[in-house]
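What you see is the complex with one protein chain gone and the rest in place.
Here the chain labels run A and B in written order, and each chain numbers its own residues starting at 1.
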Amino acid sequence: MSQSGTRKLDWQSKEMQARVRRRYVRERRFRRVGLGAVIIAASFLAFLLFTITSNGIGGFRRAELALDLNYDPAILGIQASDSSEEAAATAVSRADFRPLLASAAQAQLGDSSLVSEGAWLAVRDQVVEDPSLIGTTQRVWVVGAPNMDILAKGQVDFDLAPDRRGVSTATVAAYRTLREEGRIRLAFNSGFLTQADSTNSELAGIWGALIGSILTMAITLGISFPLGVMTAVYLEEYAPKNKLTDIIEVSINNLAAVPSIIFGLLGLAVFLNTFGMQRSAPVVGGLTLALMTLPVIVISSRVALKSVPPSIRDAALGIGASRLQVILHHLIPVALPGILTGTIIGLSRALGETAPLLLIGMRAFVSDVPEGVTEPATVLPVQIFLWSDEVGRGFVEKTSAAIMVLLTVLLSMNAVAIYLRNKFERRW
Amino acid sequence: MSLGAFALVLLALATLSYVAARARARAFKVDSHHHVHSRPSYHGLRAGLTALVPAGLLILAWGIVGDGVVAEQTLSQLPEASRPAPGLDKQAFLNEVRGVVSGELPAAFRPAANEAVPIYRSTQQSWTLLIGGLAVLLALIGGGYAWLRTAPDVRARTQVEMFATVVLALASLIAILTTLGIVLSLLYESLEFFSRVNPLEFIFGTQWSPQTAIRADQVGSSGAFGAVPLFWGTIFIGAIIAMLVAIPLGLMAAIYLTQYARSSTRKILKPLLEILAGVPTVVYGYFAALTVAPAVRDLAISVGIESASSESALAAGSVMGIMIIPFISSMADDALSSVPGAMRDGSFALGATSSETIKRVLVPAALPGIVGGVLLAISRAIGETMIVVMAAGQAANLTANPLESVTTVTAQIVQLLTGDQEFDSAKTLSAFALGLVLFIVTLMLNIYALTVVKRYREAYE
């Protein structure tokens, strides 16, 4: 390299050209690595959704078997003397339908175990609804046993040795006969969406957990939304600059980052052990999640309130509105979309939360749909967790199907949040 | 009469006070010509609130603590022999009693519970009458007083606004109360734990086997509470494996999205990453346990590592890493976009390529922001629970082999608190000690990271 000031680089020289080429190669490689990172993340998402869907789609269908049922009052143990309508209804609801189904299955299918152990429940409900069925013979589609389910869905690998397939050759033969007779079908699994948990995978449904989630979320929303908005209004509009305000702000920022399981410990120690509230109840779960959601709502509400231009506040104050009137009539309406967006995001996080609810006992096996916020209940994510521990093909399918429902709910909540944000985003 | 009925009576009384006071205010507006401070509806609100608030608070407070008080009183009236053991047994006992009282259960299974039902019912009834009557009385006094004091010179609007301010300020105190609640409950239970187990053993011990404590009266029931394997497992999965996955992918994704992708591409890809952040952790956990863990094990076995566990640190850590990607990417995105455009221009004007500019100017300039983001991500990863509960296992191994099973602080908390054990055993209490450690560590990480990020943002403003 020359010392003189007139030194000029020879950009056309071979080395320089090669160097520039190498730099461009590196540039392209770096860019591809970046794109690769995005693609890896996106394909993981795609793979996850694909796995869950392909595992879970079967959960929305179930095998049903055709049985000709003779609703014989004698087998059902219903006396002819139950003449009054009310007495008849009670008698039907108390009647034991199991022998009826077992004998019909034994006679018509050759094996009573092909029918689900809980199939009689649906049959009973049908008769309770329409007592005139008693004494008649009807062809009824009843829920099949799990092995019928996997055979009908083609989930048995016939390449395996017969003793490793999980279903006996006799069952396979029975299934083939039924199929030829047209006595087996795959139908929409309405029970999955309308029933609560069950120990029988073919009868387990998410309705109970869904109601549990809705009750819990109602409590969470009912507490965290007003408290969150009020806190945000106070901090933005009233709070003096002092130590206490600083402590409140620090608390909120830190609560937003505290691991969710810590809130579970709080709920356990305070709500259950100190206040003696009901274990496993949506009200406790809702309270716990409300404390977790509160900071999210406060932070997003403050951002929304901050973005209201001062001119609006000044205008309202200028015509003699009181402080509260300014807030209620002007600030909150303008900031509402932002507040709602934050609330939905906070709620969707609470809806997907599992760990804190495990600690306050919302993992109980609940086979009844909860009817109030103080009854034992479980929620959708916990139901997923519980089912994921169950062995058996049937529950794998149910777990994935429940995840599909949960993800659908969450994604639509997020879509609403994004829609709100885009629709009402104002530029001042 | 139930508490709910009393609450309805209260509402009715408050409405009555509102209407009456408003009417009175309207009346003096007509016959007096001098200036009236507040509009009639404010006088109404003032009276309504005076009637409602003290009584309502009473009812609310009773609603929260009432069940507990009634339960304790009922139990104390039972003969010693019929009382249930504390903990879960007591819970179940009370559930039965309450079930019968509310009419959901025809009868309790335990004879003792059946015995308790009438006591519970009468205790509850007398308390409800007492509290409800008191509340109604308070409402009558409050509403009546406010109605009598309704006068033109009363600054009702100022008072109502004052009330609103106080309510808002009280609402904002909930955040402090929550923090206090967390700190106090964790501290209280942890101190209880440390009175039984030496804190030094807990923090430095390498043996973790709380499961030996099945009954309090058993020999050797204290178990071993050396939490080092848990701390290590937490760091190994959350701060090492997950970050090895999340930092490169998240950072490169942010770089691609902010520096290379056209805005139309960005509009599609960014929400995709956000979806990844919105998937509940239980779904990741299920996916890790069902799909990733077996795949990792099979892969390890196929390359000749026979000891590979089906609950490996690698499976849990890498899925957690994927979960953290959007978090790192959005933090890095923020950090990169707050680097002034002049830096980029300066580098481009010297003939640097994009990648040279990014690697040598933008990333170094954004480094404090990125590091702060990574620290926040680590704090989130070590507090994450469901993935490790479902995919990492419960074996407290002190190993650096990612194919072996390790357990974490959060997984142990869940494990310890979901078993059937009485509440104040060392095993259960240890969960709170673990929670305290987790809380302190994440808190410090967050505070430090937020300061770094804040200082960094100010540097470029």
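Annotations
Just so we're on the same page, a contact is a pair of C-beta atoms (placed from the backbone, for glycine too) under 8 Å apart; a residue touches a chain by one contact, two chains touch by 3 or more.
Just so we're on the same page, contacts and distances are computed from a predicted model.
Its record in UniProt calls the unshown chain "Phosphate ABC transporter ATP-binding protein", which is the match among "N-methylglutamate dehydrogenase subunit B", "NADH-quinone oxidoreductase subunit K", "Phosphate ABC transporter ATP-binding protein" or "Twin-arginine translocation pathway signal". Of the options B:L350, B:A400 or B:I440, the residue whose C-beta touches the omitted chain is B:L350. From the options B:G63, B:P118, B:G133 or B:P340, the residue with contact to the chain not on display is B:P340. Annotation for chain A: contacts to the undisplayed chain at residues 1, 3, 5-9, 11, 16, 19-20, 23-24.
Residues of chain B that touch the chain left out of the display are 263, 340, 342-353, 356, 360-361, 364-365.
As a working rule, only the chains that are shown with their structure count from here on.
Taken in their complex, chain A has these residues touching chain B: 23-24, 26-27, 30-31, 33-38, 40-42, 44-45, 48, 51-52, 55, 226-227, 230-231, 233-235, 238-239, 247-248, 251-255, 257-266, 268-270, 273-279, 291, 294-295, 298, 322-324, 348, 351-355, 358-359, 363, 376, 381-382, 384-385, 388, 396, 399-400, 403, 406-407, 410-411, 414, 418.
On the side of chain B, the complex with chain A involves touching residues 64-65, 67-68, 71-72, 91, 95, 98, 157, 160-161, 164-165, 167-169, 171-176, 178-179, 181-182, 185-186, 188-189, 248-253, 255-257, 259-261, 269, 271-276, 278-283, 285-287, 289-291, 322, 325-326, 329, 353-356, 358-359, 376, 379-380, 382-386, 389-390, 410, 413-414, 417-418, 423, 431-432, 435, 438-439, 442-443, 446-447, 450.
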